[in-house]
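Let me give you the structure first, and then I'll get to my questions.
A single protein chain has been omitted from the complex, and every remaining protein chain is retained in its original position.
What follows is subunit A.
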């Protein structure tokens, strides 16, 4: 089933608020092996000028993938999740995600294209606080493998 090219350019409404917690930051930092105490020790974080403990650089994927799910689970998009492979990922941090942040994600479908029998979809999630402060731009390209 081909991916629906009409989805290119689509922008989804902002998601429900995601609240960044110190506990989730610690859990994520331990899982990727980031031993910087700035993830777990609020005193260290404040001494470096942050409001509270901060997330590792790839933590935003956790929120961005929840945003991507809006597209992937949309039956009209025609994406077979069992054939999805992660092709590329990029983050631009306007500032680190910080414990206590209440962020919403806005999903943009930047490109939908076919190449070599596969479909490639690039999405961009703009993460901002509820007050509208830009925090992170997460760009992801997924490859939907074609039938054999």
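Criterion: contacts are C-beta pairs under 8 Å (C-beta built on N, C-alpha and C of every residue); 3 or more make two chains touch, one makes a residue touch a chain; residues count from 1.
Simple rule for what comes next: contacts and distances are computed from a predicted model.
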{"item": "Listed names \"Ribulose bisphosphate carboxylase small subunit\", \"Biotin transporter\", \"Aspartyl/glutamyl-tRNA(Asn/Gln) amidotransferase subunit C\" or \"MaoC family dehydratase\", matching UniProt entry of the absent chain", "value": "\"MaoC family dehydratase\""}
{"item": "Hidden-chain contact residue, picked from the options A:19, A:73 or A:86", "value": "A:86"}
{"item": "For subunit A, residues in touch with the removed chain", "value": "21-24, 26-28, 30-44, 46-50, 54, 56-58, 61-62, 65-66, 82, 85-93, 96, 139"}
